[in-house]
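Note that one protein chain of the assembly has been removed; the remaining protein chains are unaltered in position.
And now, subunit A:
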């Protein structure tokens, strides 16, 4: 029992409520937002170290012991994701100060920002499947607001698509919960896991497992990603970074949790589904990343490729590859946030989203150019940088279990990532400057934020050994769900 677990949700929630009353006072809003962001990083770091020392932390809401009450569970996976998410969201917050514009800031931008964080952190920490649905909705409703705020034509168009797909997937989520409740009669994840194991995961439970896979894949952009490239190119760069770094990762976390804790008894049935979905996601995402010539689309398809790659790690399912998937997930949150921030900087510096109208920016913005170059290497997985360790573990796991085709697709997708990002680098930074005058913009603070994230990406790569001690602890629970059940159901 530890009240520490509720703080990561309570802090952004209170911040968001306070910010509602400070509509016109933008400077004060920024100060309060930054303070709350910093506080959350601190608490997440304390949580990680406590889980590292003392094992899984649980908190029973209102003192009702599970399965009767709602329980919050902080295992290593959830705490690491929480820490990474709070670091990333703090960086994006600082980037928003410069880039989002006063009009939007005045219209409750920071309130929605913090409500989104409530949803994300809550989804990581909760130990109850219906509570997960509620936190998903908290996250999604804030994301509807963030994607449409500003009200340009493009945003209105894309919001109605995004809204529709998410309403349908939420409806399916409730239906899946209804079936699961009818089949086993509980909602607590640890208790569900026990009951499903007792029932032996027969036909009905396999159907429910696939229904959950469909629901979470719609949220994560795993194979069912058709809404993602369009929707994520509508909002401003800061919101895009927030979505690309956090929203799809919450869906992935839900897939990982569901298929390593609940539906683990019939891997012969569920594993092939995840396998071919991961393969298709990497192939289709890679094709999309190569095909387009505008920066938002290229970056969005890169998000999809990495979702496929993490699912590949889950599909292989060896301890090594699960550790790799966790490592890659953490790296990817940092790197994708950095990628969208740099993309936003390039777009505002060039005054256009289309690569064919850019060129020669390296003379004027050498720092940004080289940061983008290093980031591209990190995303591909060049050894000293953060993408390497996760990738190598996943692909080694794939080769060990004889999934040769999937491993080759994973490797090939890395080349497509490299090609697509190098295309951006080559067309935007090399060559001749276009005729027209570049807009004058102040990029100092945005570049500082990007540099901060880049330092984290490099540090995570160099200190991979040290990060791995934490990651392997997260992987242990994925391999043996008994640890999780024991921690939650101990009384």
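By our rule, a residue touches a chain if its C-beta (ideal position, glycine included) is under 8 Å from a C-beta of that chain, and two chains touch if they have at least 3 such contacts; residues count from 1.
Throughout what follows, contacts and distances are computed from a predicted model.
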Exercise. Would you kindly match the missing chain to its UniProt protein name, picking from "Na(+)/H(+) antiporter subunit C", "NAD-reducing hydrogenase HoxS subunit delta", "Dissimilatory-type sulfite reductase subunit alpha" or "Protocatechuate 3,4-dioxygenase subunit beta"?
Key: "Na(+)/H(+) antiporter subunit C"
Quiz item: Looking at A:28, A:154 or A:291, which makes contact with the chain not pictured?
Solution: A:154
Quiz prompt | Which of A:17, A:178 or A:462 contacts the chain that the document leaves out | solution = A:178
Exercise. Please pick, from A:130, A:269 or A:419, the residue that touches the omitted chain in the full complex.
Key: A:130
Quiz item: Of the residues in subunit A, which ones touch the absent chain?
Solution: 130, 133-134, 137, 141, 144, 148, 151, 153-154, 156-157, 159-160, 163-164, 167-168, 170-171, 174-175, 177-179, 181-182, 187
